[in-house]
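Submitted below is the structure of interest, expressed as structure tokens.
Left out: one protein chain. Kept in place: all the others.
Letters A and B name the chains as they come in the text, with residue numbers starting at 1 for each one.
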Amino acid sequence: MMMYPKISIQNLNLSIRKQPILKDINLDIPPNKITVILGPSGCGKTTLLKCLNRLIDLEENIDINGKIILDGEDILNTRKDLPGIRKKMGLLSQRPYPLPMSIFDNIAYGMRINGLRNKGVIHQKVEHYLKQLSLWDEVKDRLREPASRLSLGQQQRLCLARGLAVEPEIILADEPTSALDPISSMSIEKKFVQLKENYTIILVTHILRQAKRLADYVAFIYLGEVIEFGTADEFFNNPRQDITKEYIRGIFN
Amino acid sequence: MYFLRREKVSSIIMYFFLGLALVIPIVLVIGLFIKSNGVFDNNSISDLLFSTVWKPYQGKYGFGAFIFNSVLVTMLSALMAVPVCILAAVYLTYYTKSIYLKIFQPIIDILAGIPSIIYGVWGVLIVVPVISKYVAPFFHYESTGYSVFTGGVILAIMIIPFILNILIEIFKSISKELPEASIALGATQWQTIKYVVMRKAFTGIVSSVVFGLSRAFGETIAVLMVVGNVTQLPGNIFQPGYPLPSLIANNFGELMAIPGYESALMFAAVILFFIVMFFNIAARLLITRYENSVLS
Partner (left out) sequence: MRKKLLRIEEIFFKLLMILSLAIVVLVLSIIVYTIFKKGLPSLSWEMISQTPKGGYYFGKGGGILNAIVGSVYLAFGATLLAIIIGIPVSLLLNIHLKKFKRLVDSIRGFFDLLCGIPSIVYGAFGFTIMIFLGIKASLLAGIITIALLILPIMINAMDAVLKNVPTGLLQASMSLGANKSQTAFIVYLRQCSSAIITAIIISFGRAIGDTAAVLFTTGYTDNIPSSLLQPSATLPLSIFFQLSSPIPEVQNRAYASAAILTIIILIISLISRVLSGKYNKHKIS
């Protein structure tokens, strides 16, 4: 079937204020592939991502149990080195959130908080990641300008570059193109296809077409439960569950 | 509710009140200016603002000392209040569960509602002796306790709830995804506060400080009771001082006794008015700028 999974989510249950949001999630995320988490808009999918990078810790009134195994370690139930765990995952949110600093400093942020001081190395890396996101030519003359002056599409690419700059192994993308125009969306999608060579990508989306374009594997989540999981081919051409069939046919909103 | 049916009538009455509410303050400010005119008979504007010569019987009114004292007391209070407020506000919005904020809000509101005179009484009761017996000697100064420093302490306590409320609003207005983005990059909560939140909130923080300063500058009774009220430029902060509002309040009795005194005190009120207005407008501009930056 598949090689050793990069992340293995086991029996994950989560409730907010006693309301169950995630019910008995079991999911193995394959490495170096784009796994799409598909499903109608609701709070389950984003919450799942937040569990992966422990951002869920910042929320209140959460009851959570289960296991998330990354590289052999259960990262859900540990209290050690959370920043280290988070650095292994890059997060791209629905809307871009540039940090209140210059373009250069945004990319450099992750490196600097990890203690990197050498200006030459920092500069080199910033250039590298900006180039990787095809932003370098657009911004090289205004690296010191506030990042907020960029267009939304540029900001989102900036956020992706910023996330890559901490050298994660996994990219978590939460509906990353929902705030963008079609052209910027395409450019982000293209990047993901390039990036999966070196990263494991988990993409949450409710746009069926985007899933079809990008997915290697698909997990369909509805009302907090994993309804179906399989390769993109199996999922779109031969769905097993009825709900899945209806969703694909576009009957859901 | 018959009169309400006649929309014209009720509307006219309402507009009349609006007119009153708008016009009266303007008229009063103008009235204040007019009443203070007499003070220019013997003094030039720079005399009034910068000279420290205060001889009412000769018609010489140099407000320099009072303005200086006001500035000193206000700065002292800000120095003490602002760090406390920033730290407390950050803690309540980023380090504790939201329920704690709900618990603390009433405390802050009650502090804000306590009248000035009560702060003054408490100042005389507790703060003055403490400064005199412990604080001043600790710094190798002698003091009766009635001093600029005491004024600063009381003032600091009074503006804390005010600044704190504004700061809490400011921090709450930063969307939580921003610090989340920083944490997702592997930063700790404190690093996030230091490098991301503080930067984002900076304009708002400055604005809250300026608001606090404007509040502190105009506070009268509590300061008056503890500051000593000696016309001088204090040699050190443990000596008594005489800020502008205290001057006005204290000398009201003399009003009729000395000719021209009335216009001097009115002028003092004008100075006070201008300074406070300036701070207020500056703070408002800053907060508007902050709000625009957060909404973008």
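One rule holds in what follows: contacts are C-beta pairs under 8 Å (C-beta built on N, C-alpha and C of every residue); 3 or more make two chains touch, one makes a residue touch a chain.
Note that the structure is a prediction, hence the values are computed from the model and not measured.
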{"item": "Partners of the unshown chain among those that are drawn", "value": "B"}
{"item": "Candidate in contact with the missing chain, chosen from B:11, B:231 or B:292", "value": "B:11"}
{"item": "Of B:79, B:118 or B:258, the residue in touch with the unshown chain", "value": "B:118"}
{"item": "Residue of B:182, B:220 or B:239 in touch with the missing chain, whole complex considered", "value": "B:220"}
{"item": "Residue, one of B:32, B:71 or B:206, that touches the chain absent here", "value": "B:32"}
{"item": "Residues of chain B in contact with the chain not shown", "value": "1, 4-5, 7, 10-11, 13-15, 17-18, 20-22, 24-25, 28-29, 31-32, 35, 83-85, 87-88, 90-92, 95, 104, 106-111, 113-122, 124-126, 157, 160-161, 164, 188-191, 211, 214-215, 217-221, 225, 245, 248-249, 252, 265-266, 269, 272-273, 276-277, 280-281, 284"}
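FYI, only the chains that are shown with their structure count from here on.
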{"item": "Separation of mean Cα positions, chain B and chain A [Å, integer]", "value": "48"}
{"item": "Chain B residues within the chain A interface of the complex", "value": "97-98, 175-178, 180-188, 191, 195-196, 199-200, 293, 296"}
{"item": "Contact set on chain A toward chain B in their complex", "value": "53, 55, 58, 60, 83-84, 86-87, 89-91, 93, 95, 97, 99-101, 109-110, 113-114, 148, 159, 162-163, 166"}
